[in-house]
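Handing you a structure now.
One chain of protein is taken out of this complex; the other chains stay put.
== chain A ==
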């Protein structure tokens, strides 16, 4: 809590003109988005609309495309005033993330072990070098430095599949990678928060789908994220378990106050949970709906908003209802 105060950014994440292309197909075609600290945002979209890509960019698992015009501009300016040491280094530094981005963007998981080092470099460059070059690269956007993806705080992710290490016990899974002396206690406390106090020594394969997903949530929360990314984490759960998980997520969000980006294709889920619902279509944010209702929300109060959101998703509300 104390280090929250020392952090100056007003936002948990900011995307400025983010583009991402996979094999010639543009998945994201210029996304501008700011998520305030502590805000709960839901991102809706059909499958293939680029929701998960957006989340991966925020998680640092992928890097955004560079704008071809911008890097050309950077090259030009570097050539123009060779005397300035900062801009002279610009072409080499801007060129590198592009190469790394292509490598990291390969969707086959097979090469991940070997390219670990490259990934690590990529992550660090995304944070450090982008910030330095941003002024050169995006002169159009603003006069101040604006990296395309700016996540100032800690990020955690809960994926659609829990992705627990099956060979480590539940408690170990939660505390792995946590670098603090009281990791054990914190992990145990967080497990209790998600209602799995007694499962510390269980093997992940013995858990039900809902339990495993709660462990995954605990693992994300235990890092005290400033931004919690949820990638359709309830998609594989049965309806009753999903409702219980909604309640749990809201409760945890209230207690820990991270900003949340929930990626989902379930309109009701988005409207029940979020402060703001975004609709992603054709690589752009096609619509934005604030949900100014107190929680817990009743389905009846959401009917009108639901119709509008479905409309933006290209589904007639009457056809669905």
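In this section, a residue touches a chain if its C-beta (ideal position, glycine included) is under 8 Å from a C-beta of that chain, and two chains touch if they have at least 3 such contacts; residues count from 1.
In this section, contacts and distances are computed from a predicted model.
Entry comment: the absent subunit's protein name, as recorded by UniProt, is "Sulfonate transport system permease protein", drawn from "Amidohydrolase family protein", "Lipid II isoglutaminyl synthase (glutamine-hydrolyzing) subunit GatD", "Sulfonate transport system permease protein" or "FMN reductase". Listed residues A:45, A:60 or A:210: the one in touch with the omitted chain is A:60. Between the chain not shown and the residues A:177, A:198, A:290 or A:314, the one that touches is A:177.
Although one chain is not drawn, the whole complex shows that of A:37, A:51, A:146 or A:219 it is A:219 that touches it.
Not every partner is drawn; the one left out touches chain A at residues 59-61, 108-117, 119-120, 123, 155-157, 159, 161, 163, 165-168, 176-177, 203-208, 219, 223.
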